[in-house]
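For reference, the structure is listed below as structure tokens.
Removed: one protein chain of the complex. Kept in place: all other protein chains.
Order of writing sets the chain letters: A and B. Residues in each chain are counted from 1.
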Amino acid sequence: MTDDLTDDLALPTEQQAEEPTISAESPLAERIEAILLIIDEPIGLVALAAAVGSPVAAVRQTIETLVDDYDGRGTGPRRGFELREVGGGWRLYVREDHDSLVAEFVGGQAPARLSQAALETLAVIAYKQPVTRSQVASIRAVNVDSVVRTLLARGLITELFADSETGAINYGTTDALLQHLGINSLDELPPISPLLDDGADGFDEGVVR
Amino acid sequence: MTDDLTDDLALPTEQQAEEPTISAESPLAERIEAILLIIDEPIGLVALAAAVGSPVAAVRQTIETLVDDYDGRGTGPRRGFELREVGGGWRLYVREDHDSLVAEFVGGQAPARLSQAALETLAVIAYKQPVTRSQVASIRAVNVDSVVRTLLARGLITELFADSETGAINYGTTDALLQHLGINSLDELPPISPLLDDGADGFDEGVVR
Partner (left out) sequence: MAPSPDETPETFAPVGPDEATAAASDSTSAESIASDAESEAGFRVSLSNFDGPFDLLLNLISKHEMDITEVSLSAVTNEFIAYLQHLDDDEELDQASEFLVVAATLLDMKVAGLLPQGELVDAEAVALLEARDLLFARLLQYRAFKEVSAWFSRCLQREDRRHVRAVRLDEKHRTQTPELVWSLSADDFAALALLAFAPKEIPHVGLDHLHAPLVSIREQAAIVVTLLRGTESLSFRELVSGIREPGIVVARFISVLELYRHAALSFEQLEPLGELTLRWAADSWSDETLASLGADYDR
């Protein structure tokens, strides 16, 4: 770390001056890029700040600069990759325009699509978590055992804890699901809350005259 | 794509002397960057040219431009990564200045524990070896690419040989796994043979009723 000393000193002063020279030229950007190049899962701002030894605020601002930079809104050309915030952290992705090119290069079969039953079960778990298998089954009115197993095997859901009384396992979604959906947190799920709060009871006034 | 127009024009101008027509569809530099972002091993110029669908000469020149670009000799800032030719191929590396940063980050990560998905995949490889990735994927009914990468990186499995016909790589387990399991050879793995002969079918009789 000793050879980074000058960088470490140089950086905070630039930030103190509020913006002007935060430019991607800052060594902080380089250090962030170095980390981004080696991670194999999204890295959150706090973890990233700890890794590069800079304040979170500075890291956040530099990330924004890098996003712009890669998108061609900086001084250089647009890049073939982009920086996305997905599943609770930042990660380098091939720019969408080039996905078909890369797909052709890596070959490989498209991952098997989830069945409609699996999708619906996944939706129930995402919105109702923590939720037991039998609760999911009663919402869907079908046995969901094998579907839950598929979702577990794919790492889209996980066992959270066992109910202290019944011992029934409660399930929830994983960060991997967020990544597969391309969203950053469960807050980004489309809202359907009015229907979910209490199932039966809340409907009396609204639905039945 | 319209907003790429300036890039399209900007980059290839240098190349226009030699190869006037290469930049027709999308910026060659971007396409090269897209491929470079996802490769594990260095990629040769010819393979790269085939991947991006451009003449080797143009690819060579664009690579040179990118090297300069990442080193800060282009229009943008210097990058935290660099493009280096190693063993006859090109690949992105963390810039050496940041090696200690990366080392600290990697070493400071929480002691790793294999995920359930990784353990199950490892078990499949252990009992089925030599086995290809797609064979494992079909047994697990999920895409196992990233898990296989993890197991490789952890030294628990290794590439044995490429299938003479398909070129698919066959994987097997390493001595490191034997050590973890506390056994001396694969023969000491507890037998689960009835399942291996015929996969799913044999299972029903064995387990149910």
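Basically, a contact is a pair of C-beta atoms (placed from the backbone, for glycine too) under 8 Å apart; a residue touches a chain by one contact, two chains touch by 3 or more.
Treat the numbers as computed from the prediction; the structure is a model and nothing was measured.
Colleague: Return the single residue from B:32, B:66 or B:126 that touches the missing chain.
Modeller: B:126
Colleague: Specify the residue from the set B:66, B:83 or B:102 that touches the hidden chain.
Modeller: The one listed residue touching the chain not shown is B:102.
Colleague: Going by the touch rule given at the top, which residues of chain A touch the chain that is not shown?
Modeller: Output for chain A: 36-38, 40, 81, 91-94, 96, 99-100, 102-103, 106, 110-111, 113-114, 116-117, 119-120, 122-124, 126-127, 139-143, 145-146, 149-150, 153, 179-183, 189-190, 192, 195-196, 199-204, 207-208.
Colleague: Residues on chain B that touch the omitted chain in the whole complex?
Modeller: Contacting residues on chain B, toward the hidden partner: 34, 37-40, 93-94, 99, 102-103, 106-107, 109-114, 119-121, 123-124, 126-127, 139-141, 146, 149, 152-154, 156, 180-183, 188-192, 195-196, 199-200, 203-204, 207-209.
We take it that only the chains that are shown with their structure count from here on.
Colleague: Taking the mean of the CA coordinates per chain, how far is chain A from chain B in Å?
Modeller: Each chain reduced to its C-alpha mean, chain A and chain B end up 21 Å apart.
Colleague: Across the complex, what residues on chain B touch chain A?
Modeller: 1, 3-4, 7, 10-11, 26-27, 29-38, 51-52, 69, 72, 74-81, 92, 94-95, 97-98, 100-102, 104-106, 108, 115, 117, 120, 134, 140-143, 145-146, 149-150
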